[in-house]
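Of the protein chains in this complex, all but one are displayed in their positions.
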Amino acid sequence: MADAMLRTENLGISFGGLKAVQDLNLEIRRQQLYGLVGPNGAGKTTVFNMLTGVYQPTFGTFYLDGEELKGKSQEKINHRGIARTFQNIRLFNNMSVIRNVMVGLHNQPEFRCTPAESFLRLPRHFSTEYAMRDRAKEILRIFDLEEERNNLACNLPYGKQRKLEIARALATNPKLLLLDEPAAGMNPYETEDLMRIVRGLRDDYGLTILLIEHDMKFVSGLCDEITVLNFGTVLTQGPTDRALSDPEVIKAYIGE
Amino acid sequence: MAKRKSDFKLKNYVCYILVAVMFLYALVLQMMGKLPKSTSNLFVQIAYSIILAVSLNLVVGFLGELSLGHAGFMCVGAYLGSYIAIALTSHIESKLLVLLISMLCGGLAAAFFGFVVGLPALRLKGDYLAIVTLAFGEIVRTVCKNLPFFGGAMGLSTVAIKYDTRSSTSLYIVAFITVFVVLFLIQNLVRSKHGRAITAIRDNEIAARAMGINVTFYKLFVFVFAAFCAGVAGVIFGHFNTPVLYSKFSFNYSIEILVMVVLGGMASINGSIIAAALITYVNIALQAKLTGDLAALKYLIYALILIVLVIFNNAPRLAPIKEALSPKNLFGRLKKRRPGDVSDDAGEWANIPTKIRMDEILSTDVRPGNEFVPDKEKKAPVKGGPNDG
Partner (left out) sequence: MSVLFDGLSLGAIYAMIALGYTMVYGIAKMLNFAHGDIIMVGAYAIYTTMVFWGKGLWVAVIGAAVLCTLMGILMEKLAYKPLRGASPLAVLITAIGVSYLLQSLAQLIFGVTPRPVNLGSFGSVEILGASIPVSTVLTLVIGAVLMAGLTLFVNKTNTGRAMQAVSEDRGAAQLMGVNVNFIIMITFAIGSALAAAASVFYLMQIPLVEPLLGSMPGIKAFTAAVIGGIGSIPGAMIGGVMLGVIEKICLSIDAIKDYTTAIEFGLLILILLVRPIGLLGKKRREKV
């Protein structure tokens, strides 16, 4: 289907004989909010790691917007348009909030500036820096983090750190955004706020979003379709309500 | 662009001021005719120590990789640069031109070796760079010691190119101007998008990769540039000291530069400048007093600097003490509330029962055949396997 933003074909990986993920077939449409759920250890983050080039898939392949990205390095995959957040937050802790976002902007073509130009402080160095700063502020505004821009990332409260991670990923101008448990550790108000932001990213910025989340209210409130993984295999796939009421899924979660 | 003028921050220029003060002090002394050879030598030594310390800080403090072969790169610069200078000095009249050419050549040679050494080492995780640079330093020393055209065990005599105070351009002037150039380049690099990428790699390499930063390029770039600076410092050394002797560039010297970096503070260029000047000065001042076995005192102090400062700055348990002692808290304005305090109650919120956490429900659910069997520990489990949740 030409309209698919992300398509995986029998994607799988094994670690020394143990098949962590197998036969994963996803098809995520443009501007879709897609959920990846499943119990702990089901292989959800492993899927993210394969899609971002941290792990090389053992089987199958995947396409972003029709382009095969399997075997590409993490940097290349990011340049092609997949950005992610991490389950255990990985911010640049000793840098200010705005600089975190500016790192995300690093590779945008409009902010090109060679090391030689920076070494000698040629005019382009200054114009790039100012432009990057302005863009970073715009992005922070979306997440309501503008006030915090000069604080160190590690001093932010947990919920804001999660938001900053998304902001930073957004700065790389992705086509597909992978969010790994974005609402983990957030209080109900923050979660509500985050849902609004994620929906906004899709509606206003045309992003396609694949997210992992344990908070089922979050998932069912946002995603139109989900895939449920269990022990590395697909348990069920389809529209959120139907998939979540699937007896197999309930069995996997609650037990017999 | 007019409104941007307010971006000017004095603290960005402290490093130049520090060096300028030293430089002017030396100049004034000379003009008053009160600059004896020993003092002029001291200034040269301070100058190249600053170059070494600042460039090593780029690798250790900003990039977060440990290089133990900085003296090795300096050695390459010193030997090769001096060798070229000696060869040129009979053809080119201007002594300054010879010095500049040889600085460039020495720097480039060191950079080349930096590339050769860094390429395999920087692609690896962990402490490999430290090992490989350590090995490199030893290799360079052994080779220089045994090459006949480098003077073998006697060292390379640089009498032909040695500067003395009577010549019109004293070496310290050239050396300090070089320091300014190096500082200018490093400051600019650090305060650009590239510097940001470099500190991002230090803070979290995985995240930096995920943000599309070309980690290998930046690591190699910083490392090669630092090697270049060390090479330039080596050439200055060669023009001031004769003979250029391999034993100077031992592991101990690499550590001495590292001590300067640690004492001055990681990722602090100003700190490196002060520490480099201080250590060089104290070293020379005490040289005559600490002879024989007392020389070990110097290393004892180095050891204590390394251990105490690093533990104090990095130990997780000491973080609150460090926070309390930080200048901001001691002298700074009183903050209403540290933003970090909020994170604690965020943890409490996470436990609010209205949030259904499926993983908690599931933790009791074990499928047949997947129960935990203690014996499985013995068979090496799959490394870093599907570690998600």
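The first chain written gets the first letter, and so on, giving A and B; residue counts start at 1 in each chain.
One rule holds for everything that comes next: contacts are C-beta pairs under 8 Å (C-beta built on N, C-alpha and C of every residue); 3 or more make two chains touch, one makes a residue touch a chain.
Everything numeric in this text was worked out from a predicted model, so none of it was measured.
Participant: Using the document's definition of touch, tell me which of A:T8, A:Q32 or A:T45 contacts the absent chain.
Facilitator: Once the missing chain is taken into account, the touching residue is A:T45.
Participant: Among B:A160, B:A285 or B:L300, exactly one should touch the missing chain; which is it?
Facilitator: B:L300
Participant: Identify the residues of subunit B touching the omitted chain, counting contacts across the whole complex.
Facilitator: Answer for subunit B: residues 60, 64-66, 68, 117, 120-121, 123-128, 130-132, 134-136, 138-139, 142-143, 145-146, 206, 251, 255, 258, 262, 292-300, 302-307, 310-311, 313-318, 374, 377-378, 380-381, 383-385, 387 touch the chain left out.
Basically, only the chains that are shown with their structure count from here on.
Participant: Sort out for me which residues of subunit B touch subunit A in the complex.
Facilitator: For this pair, the touching residues of subunit B are 1, 4, 185, 188-189, 192-197, 199-200, 202-204, 206-215, 221, 338-340, 342-343, 346-347, 349-350, 352, 354-359, 361-365, 367, 370, 382-389.
Participant: Sort out for me which residues of subunit A touch subunit B in the complex.
Facilitator: 15-18, 20-21, 37, 39-46, 48, 52, 54, 74-75, 78-79, 83-84, 86-87, 90-95, 99, 102-104, 106-107, 111, 113, 115, 118-121, 125-126, 128-130, 132, 148, 151, 154-159, 168-169, 171-172, 184-188, 190-191, 214-217, 231-232, 252-255
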